[in-house]
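Just one protein chain is left out here, and the rest sit where they should.
And now, chain A:
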């Protein structure tokens, strides 16, 4: 619609610029089109250009989200502060500081006095939706000798028992891209769980004959898209590699 308007205005403008046009229609247009209208058309062209640049700015604005930024700082500071709660317990937060067992978080029964253990944002299962792919670079500092390489964690299936809701049981595929013995990708299937209280995803290899290492991810960046992960030895939980992952987006981000 815009383009049509501008096009017709432009054509009018061009025709109006040629008063000596020999054709009859040209003379007709020249006489009919007001110079002020032509100036308006120019202004419209300018406006459209501004709109395009505004669109680009909007895309830029999306990247720096003040809300998300504050959430992240908050998450990081509270990680440094600590929760004042013992391991395996959940901090109810708010004005009343209270600790409840993580077995009760998101089980459908309010255990915190302020009900925070059943809050919607606490119990959001979004981090471990089946189909989510998290990617990042693994940096090994122990246990294995590898150059830094890319690792993808794909959530392949989830189960949440109606009678025991405080965990989501997760199946996943973990794939790493590095060269060894000619093979470039090394993958394994894993199973584990997501713990709402700690926002922690734990994955352990199924049928571990290849001696793959487990993955522990903490969604501690204040959103559901980024996590600090570690490759660990299952028994001792000794950390062998660091891995920061981000959720891969399903659709390409650029606007067409």
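The rule is short, and it goes like this: a residue touches a chain if its C-beta (ideal position, glycine included) is under 8 Å from a C-beta of that chain, and two chains touch if they have at least 3 such contacts; residues count from 1.
By our rule, contacts and distances are computed from a predicted model.
Q: Considering the UniProt annotation of the chain absent from this complex, which name among "tRNA methyltransferase 10 homolog C", "2-oxoisovalerate dehydrogenase subunit alpha", "Origin recognition complex subunit 4" or "Erythrocruorin" applies?
A: When "tRNA methyltransferase 10 homolog C", "2-oxoisovalerate dehydrogenase subunit alpha", "Origin recognition complex subunit 4" or "Erythrocruorin" are compared with UniProt, the left-out chain turns out to be "Erythrocruorin".
Q: Which one touches the absent chain: A:109, A:129, A:179 or A:238?
A: Touching the chain that is not displayed is residue A:109.
Q: Given the contact definition stated above, which residue among A:133, A:204 or A:240 touches the chain not shown here?
A: The one listed residue touching the chain not shown is A:204.
Q: Tell me which residue among A:167, A:199 or A:212 touches the hidden chain in the full complex.
A: The missing chain is touched by A:167.
Q: Go through chain A and note every residue touching the omitted chain.
A: Chain A touches the chain not shown through residues 88, 100-101, 103-104, 107, 109, 161-164, 166-167, 193, 195, 202, 204, 214, 234-235, 237.
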